[in-house]
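Note that one protein chain of the assembly has been removed; the remaining protein chains are unaltered in position.
This part shows subunit A:
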Amino acid sequence: MDFLTELLIAFFLVVSGIFGLVGSFGMIKLRETMQRLHAPTKATTLGVGGVLIASMLYFLLIERSFSFHELLITLFLFLTAPIVAHFIAKTYLQVHIRPSDLPPTGGEHGWSLYDDPPGDRREE
């Protein structure tokens, strides 16, 4: 095994570890629920991303085989993480926030949690 290869893989593992740690620390340090929501969205992107890059490099350079699973994990994470964050944000808004706490929409209709959608423009 090449020393440089190992160094590169170790570098990505350390980076991902640091960002995972900072993300978890943010969960403790920040005070409001909406602020805490920012911490886990970060841990998933660079924290998990670093591990995945390290894993791909390991299989590519040391095991000499290409692994697709990391790409798929990235894809599924990018699809699911924003949706979960959106659910949590909306639940929080429903329970803790009144419409008067939010900035105006700038249009003639209010935010979708408090206002009905206008007529038959959309079917859903």
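The criterion applied here is as follows: a residue touches a chain if its C-beta (ideal position, glycine included) is under 8 Å from a C-beta of that chain, and two chains touch if they have at least 3 such contacts; residues count from 1.
Here is the rule we use: contacts and distances are computed from a predicted model.
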item: Listed names "Uptake hydrogenase small subunit", "Na+/H+ antiporter subunit E", "AmiR/NasT family two-component response regulator" or "Iron complex transport system ATP-binding protein", matching UniProt entry of the absent chain; value: "Na+/H+ antiporter subunit E"
item: Residues of subunit A (touch criterion as defined above) contacting the omitted chain; value: 18-19, 22, 25-26, 29-32, 34-35, 37-39, 41-42, 45-46, 49, 67-69, 71-72, 75, 78-79, 81-83, 85-86, 89-90, 93, 101-113, 115-118, 121-122
